[in-house]
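One chain of protein is taken out of this complex; the other chains stay put.
Letters A, B, C, D and E name the chains as they come in the text, with residue numbers starting at 1 for each one.
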Amino acid sequence: MNVPLELLHRFLEEDAPFGDSTSEAIVPGIWCTAAIFARKEGVIAGMEEAEALLSSLSLSVQSLVADGSLVRKETRIQEIHGPAEKILLAERTVLNILGRMSGIATRTRQLVDRVHAINPRCRVASTRKTAPGLRLLDKKAVVIGGGDSHRYSLSDMILIKDNHLSLVPLQEAITRAQAQSPYRLIEVEVTTPSMAEEAARMGVPIIMLDNLSVERVSETLDLLNRKGLRKGLIIEVSGGITEDNIDAYASLAIDVISLGSLTHSVTTLDLSLEILEKRPIPV
Amino acid sequence: MNVPLELLHRFLEEDAPFGDSTSEAIVPGIWCTAAIFARKEGVIAGMEEAEALLSSLSLSVQSLVADGSLVRKETRIQEIHGPAEKILLAERTVLNILGRMSGIATRTRQLVDRVHAINPRCRVASTRKTAPGLRLLDKKAVVIGGGDSHRYSLSDMILIKDNHLSLVPLQEAITRAQAQSPYRLIEVEVTTPSMAEEAARMGVPIIMLDNLSVERVSETLDLLNRKGLRKGLIIEVSGGITEDNIDAYASLAIDVISLGSLTHSVTTLDLSLEILEKRPIPV
Amino acid sequence: MNVPLELLHRFLEEDAPFGDSTSEAIVPGIWCTAAIFARKEGVIAGMEEAEALLSSLSLSVQSLVADGSLVRKETRIQEIHGPAEKILLAERTVLNILGRMSGIATRTRQLVDRVHAINPRCRVASTRKTAPGLRLLDKKAVVIGGGDSHRYSLSDMILIKDNHLSLVPLQEAITRAQAQSPYRLIEVEVTTPSMAEEAARMGVPIIMLDNLSVERVSETLDLLNRKGLRKGLIIEVSGGITEDNIDAYASLAIDVISLGSLTHSVTTLDLSLEILEKRPIPV
Amino acid sequence: MNVPLELLHRFLEEDAPFGDSTSEAIVPGIWCTAAIFARKEGVIAGMEEAEALLSSLSLSVQSLVADGSLVRKETRIQEIHGPAEKILLAERTVLNILGRMSGIATRTRQLVDRVHAINPRCRVASTRKTAPGLRLLDKKAVVIGGGDSHRYSLSDMILIKDNHLSLVPLQEAITRAQAQSPYRLIEVEVTTPSMAEEAARMGVPIIMLDNLSVERVSETLDLLNRKGLRKGLIIEVSGGITEDNIDAYASLAIDVISLGSLTHSVTTLDLSLEILEKRPIPV
Amino acid sequence: MNVPLELLHRFLEEDAPFGDSTSEAIVPGIWCTAAIFARKEGVIAGMEEAEALLSSLSLSVQSLVADGSLVRKETRIQEIHGPAEKILLAERTVLNILGRMSGIATRTRQLVDRVHAINPRCRVASTRKTAPGLRLLDKKAVVIGGGDSHRYSLSDMILIKDNHLSLVPLQEAITRAQAQSPYRLIEVEVTTPSMAEEAARMGVPIIMLDNLSVERVSETLDLLNRKGLRKGLIIEVSGGITEDNIDAYASLAIDVISLGSLTHSVTTLDLSLEILEKRPIPV
Partner (left out) sequence: MNVPLELLHRFLEEDAPFGDSTSEAIVPGIWCTAAIFARKEGVIAGMEEAEALLSSLSLSVQSLVADGSLVRKETRIQEIHGPAEKILLAERTVLNILGRMSGIATRTRQLVDRVHAINPRCRVASTRKTAPGLRLLDKKAVVIGGGDSHRYSLSDMILIKDNHLSLVPLQEAITRAQAQSPYRLIEVEVTTPSMAEEAARMGVPIIMLDNLSVERVSETLDLLNRKGLRKGLIIEVSGGITEDNIDAYASLAIDVISLGSLTHSVTTLDLSLEILEKRPIPV
């Protein structure tokens, strides 16, 4: 996924609408080598974006690990050479990008590993509950972490949710969705086993069991199996999944566990930039 | 703080680059009343932005609580009237804005309340560790939550950090900063009591004690007091502050506790939009 | 589909980077009523965009027909009231939007009608061969004309094309696509009946028969039927479809006929704006 | 004419708001050489834009023909080297730009050649009836095809049209235009020989005969000649010019034939991108 | 000339990337009436832009004078009603727009009046030497002041300058320009009477005498008259015109005096905003 340079520049402008008062005052005329370190173990994401932004400032950048690498605490992940003034100008913007993306990738990887230990075919997916304006970066980080990006936006596919169903009955909603276009995958969010059965019977390929307990999910799977509707169907479980209950859900014969928290409640990965060497700027 | 409509529109375009496939298929021609509810107790922030975005889509909006209100679980915070297609188009964007901003405001308020219970004069401040592109919204939410926005960007004030000091010695750095402009407030990040003493002696008005233990902070305050340098000085404690140790820091005679986690690791406030009533769109 | 006002404003700026030299010289101070007329029979599209742009210039607008209306030659479709200077400033931009969108909608409707007369279940779809920068408007016009928008962009779904297959063998490509995400619908472009069989056997839900003659398509359908693979499969025929051969394709048991020409080679619908009444601008 | 890189990037983002799902799934890690071929004979336009866009993605590009070249069917026009993922990401955007621009250039060249065969001094001009947002590309393509760009926008020159004349009488309109600025060239659109005479008598340098039959144009030229007003005057014929009647108009002693259809109803030139060679991406 | 709202919003964001720290701290909750006053006599320009910007902030605005009005010192030109916080947020941006535009209009009017007193047919024109990014506002202000906007940009017309002539000889340059398009007005910048004669003889309609003394201009006019080339020709005098010598130039039989200083070296008109009344914000 290609993040436009113009977006990265907007991030930089936000952090320095009128320059970097500190570095302009204190460190002009110094050339240095700096490095970005992971201060905690984690999965790195955002290296391409960091490189693109730093390079556009005429800084020289070497990435030492690739996106998706699980790195140990204190790993040096990127080296940067150039005027200290420019490196420090971009430092926080780059760390904010890398920290957020790596934080998402790290948590995604943890949950994926955990779910796969129990159920290797079950995916861990994100939702559209991303930070506003950061959908592309957030989804890219989920994918780097081994998760599923799910739909990117309202335009991608059809997902019939509770609010649609409070306006139009289930059968009618599915019929309208199916009449719309064969190029929109259809998913329905259901809250009872019988709704799941109805949707499956109408040929909906993906069913999201929303906010059902482990028992209710199990019951729904049984019903679908009994009715011969389970095969070829994607079952997504969503709503209220936490680290406390994810193992229980994962142990069921489901296809996807989705969690808004992957992107709406991110814990940044702790990273820092350090100056390694300095010398006067060559004239 | 006035968030530009163009930014809010970019958030919406991100979620619907080619429209809302679901609502266009399923709910055309329906007029409805919807409401946004807080699903958890929290401090609401983002009402102005939600209103501005929804109004620009020609939806009618009534805010039922003001930014900064602490609301109980299940509180109705905003009502919206208009075509279901438009309300559902904007639903997720609005919830993502409100959820993030309210999440920040809620956690800020919690920490502010906790700190003030111990030390009513000590402020809780955010840092520049925000989500990239969301600095304005993140800082606004901190302020709504009762926190201090600290500097907004690299342009605002001079903050001499470890990386500057690895390039230029402390005295020289402070001298250069003071020579720059009387209109840039100067803060220095120090890691030892003697650095704090040196900075204070040179007239630096704000000193950040970075990653010092409670004991080291206490020791530094003692030193400054003993040397007659404490008065008029702002002492900020930063780095490694968590919910486990914030009370201990707050009990010291410091002025500010700053936490990157206020904005870099946000837990969104759980909100949802529900359809309350529907009728055919008037022709 | 909501077209951002900022995009409409960019269209206007393009046509008047430094104002409208003619109207500023000749018609200041005149208030008038104008109307947009269809000069040819056609299906109107772009009314929402015209209204949004004109209203943002503080002009008063009444749309007399809805998007998707088939109108006869000389039908009055929109009335506008306000200063002549502003109406003439926006005239060409509005006509260019309406003309292109209505041209697309009109041709789409013609082909849809023709195909449906032969095969009521066969859809007519557009492709990604739109004018650059106008994807949203072009796709919206196709839908207004009764066509299928197909995928909107490279992000929406997976479509394995000849270039992918020249890099990775068919089975491997499908396997990789299926491993990617259950939330991306998969389509494969094939050029022989046996490729179609292979794709269908692997569970690909949509198969595009690319540049096959009517006979070859028929042969492919026979093969799929014989092998029991036709059911539930969407068959799209694409490449080289023209008004001369579309009937022959439509008479086959296919699901979709897609044509790049719907959007890459548009004949604008002839529209014009006329002044109906004038009076001095009220002070 | 320099097309801003930011505009080309907007075109790319439109086609891949969240990346290229197919290529990311199927062709990562492959380096390849690709080429763009003209599938039909035509005049190539858009090479500079294609190069600029591809280069900004760090792809290596060699243009094999220059803008304005008339190429035969199956001519290789551009070679591209780099990661398959990036080449396929940009493929459709580049082809849409080249296809539209080359389509315009090709049709322009055809009409120019045809007109010049009859009347070597008569120009073929475009109008402001371009695709919205594509004025710069459309006009550039017309010029590459040998046509005249006419005015670029409402700001360039003064063109008094029927709508102005329905608000202000001809003489008054011309007088106001002449009073405006000597730096705006003035053209008047007339519908009768006597209007042409009046405009010429007032010193208007360019007269557009709008929607006049060949006979009426001829009659107008006679009148102007008889009155000694033809010399130094530019006579443009516009409205209703098609391939069926353009020869007849060209045979008259006119200066310009303008056609909105050059840009409002474009037939794209058929182009395609093919993979020529592949190898693993060098590490 | 319609200034896009998005541009005005960029001006505002520049002055308040993170809000108005002062007004947010000090004047929340106060509703007031404010007025903008001219502190010096001058010609007002920018009223439309001020209104558009203030209105977009939901402030109520009444303009008391129209663009182009010559107002006396201490004239109240606009009244604004609304929250003090919003009025003070926009104050400086609005004053900077009005001050610059009115400064340009005022100086333009002074020079126009002076020139017209001597030579009522001689125009005063601006050049492309405007502040970067402010061309539209600067040119609009010149026109409001009674000046001529000359060409707006490099796209408008052909102006052959010294740098072109150092690359291509005069005759060749004019021939190429004339071959380009009848829709580009042609002007040539000359530095000697004989160049002027040559250009006039070739039919160039506008000749700029660049940096010639009053005597040399006079000599050139004589030569053109003697050769019968003066009639119908526009003679522009440019370069080195100041308030000290403008009268002398104006007394010659020339058509235009152009001055870069009208827009490149602007003296802002002194304006201020004052609070007239206040009351608590109605709830």
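The rule is simple: a residue touches a chain if its C-beta (ideal position, glycine included) is under 8 Å from a C-beta of that chain, and two chains touch if they have at least 3 such contacts.
Since the model is a prediction, treat every value here as computed from it, not as a measurement.
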Remark   = Contacting the left-out chain: of E:118, E:168 or E:233, that is E:168
Ask   = In the full complex, which of E:76, E:92, E:201 or E:230 touches the chain missing from this view?
value = E:92
Message = Could you pull out which residues of chain D are in touch with the chain that's been left out?
response = 1-2, 4-6, 135-136, 139-140, 149, 152-153
Query = At which residues does chain E meet the chain that is not included here?
reply = 7, 10-11, 14-27, 30, 32, 34, 84, 88-89, 91-93, 95-97, 99-100, 103, 128-137, 153-161, 163-164, 166-168, 173, 176-177, 179-181, 184, 260-261, 264-268, 273-275, 278
Request  = Could you please point out the chain A residues that touch the chain left off the display?
outcome  = 6, 9, 12-13, 16-19, 24, 56-57, 86, 89
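One rule holds in what follows: only the chains that are shown with their structure count from here on.
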Of all other chains, the one whose Cα centre sits farthest from chain E = A
Remark   = Most central chain, judged by mean Cα position vs. mean of all protein Cα atoms, is C
Remark   = Taking each chain's centre as the mean of its CA atoms, chain B sits from chain C at a distance in Å of 43
Ask   = Out of chain B, which residues touch more than one other chain, so two or more?
value = 6, 14, 16-19, 24, 89, 135-136, 153
